[in-house]
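This is the structure, below, for whatever I ask next.
Just one protein chain is left out here, and the rest sit where they should.
Up next is chain A:
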Amino acid sequence: MDGDCGIIRQMIIITDGRSNIGINPVEAAAKAKASGITVSAIGIIDGEGRDEKDVMEVEAISKAGGGLSDYCYPRNLSMTLQAMTQKTVNHTLECIVSKQLKTIIGQDMTNIEPKSRMKVVEFIENYGERVDLLYAIVLDTSKSMTNKLELAKSCIIDLMEALSHRRGVSKVALISYPGENSQSAGIACEFTSEISVLKEGLKLLKAGGGTPTGPAILSAMELMLEDEAPAQAHYV
C-alpha cells in the first residue's frame, strides 16, 4: 500500500428526483470512478408517487460510480446517510484489500473460505476508522426539495459530528445543485474538518430550480481532484 496511511475519496448524492439538465449522471459517475472517486447515492422517498425510473437512476449512478445506493423516508435520512458513509468507506476498502490480496496470494477475498474471512474483516474495519477521508456531499436543492432542505441540512451536520469521532482525518465538502446565477452547481462549502465552517455554508442554501445531477457530479469531481492531497493517492 503506497503512502503511510492513504486517503479515500468518496462522493455521495442526496436527491429526491430524476436529473433533467446536462450530462447523464450515470456517465458523470463513471468518469468520477475512473479518476479514483467512489460515487454513492441516496434517494429520498416522500409519500408522493415516484416513478420507478427515479429509483433506477439512483441505482444506476451508484453502480457506475462503484458505490452503493439506498432509499429512505425523510425521517430516516440522518441514519441512512451515516450508515451509508460507513458502508461505502468499508466497501471501498474491501475492494482495495481484495485487489491487494490478489497480488499477494493470487486470489481475491471472495475466494477465501468464509470461515477464514473474519481476520480480513477485522483488518478492514480497523483500517476504515483510521484512513483519511475526503467526502463530497452533492445535495439536490431543486424546487422539489423545498420542504426537505432544512432536514437534509441537519442530517449533514449530524454526519459531520459522527465523522469527527473517527481516528483518521475526515474532510467534508458540500456541493449543491442547481447553483446560483444559472450555474449548474455551486460549492456551498470547500473541504473542511470544521463543523462551524460547514454550518456557515449550509445556512445560505435555498431550494429552487431544476435537477442537473450529472453536471453537479462533475463539479464535485473537479473540486476533489483540486484538493492538495497527492493526486496519485486515489487508493490506500
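Rule of thumb we're sticking to: a contact is a pair of C-beta atoms (placed from the backbone, for glycine too) under 8 Å apart; a residue touches a chain by one contact, two chains touch by 3 or more; residues count from 1.
As a convention for this text, contacts and distances are computed from a predicted model.
Trainee: Per UniProt, what's the omitted chain called: "Protein kinase", "Nitrite reductase (NADH) small subunit", "Electron transfer flavoprotein subunit alpha" or "NAD(P)/FAD-dependent oxidoreductase"?
Mentor: Missing chain, UniProt protein name: "Protein kinase".
Trainee: Decide which residue listed in A:18, A:31 or A:87 touches the omitted chain of the complex.
Mentor: A:87
Trainee: Pick from A:11, A:72, A:96 or A:198: which residue touches the chain that isn't shown?
Mentor: Once the missing chain is taken into account, the touching residue is A:72.
Trainee: Of A:23, A:45, A:60 or A:157, which one is in contact with the hidden chain?
Mentor: Touching the chain that is not displayed is residue A:45.
Trainee: Considering the entire assembly, which residues of chain A contact the chain that has been omitted?
Mentor: Within chain A, the residues touching the omitted chain are 43, 45, 50, 52, 55, 70-73, 75-76, 78-79, 82-83, 86-87, 90-91, 94, 109-110, 113-115, 117-118, 121, 124-125, 162, 165-166.
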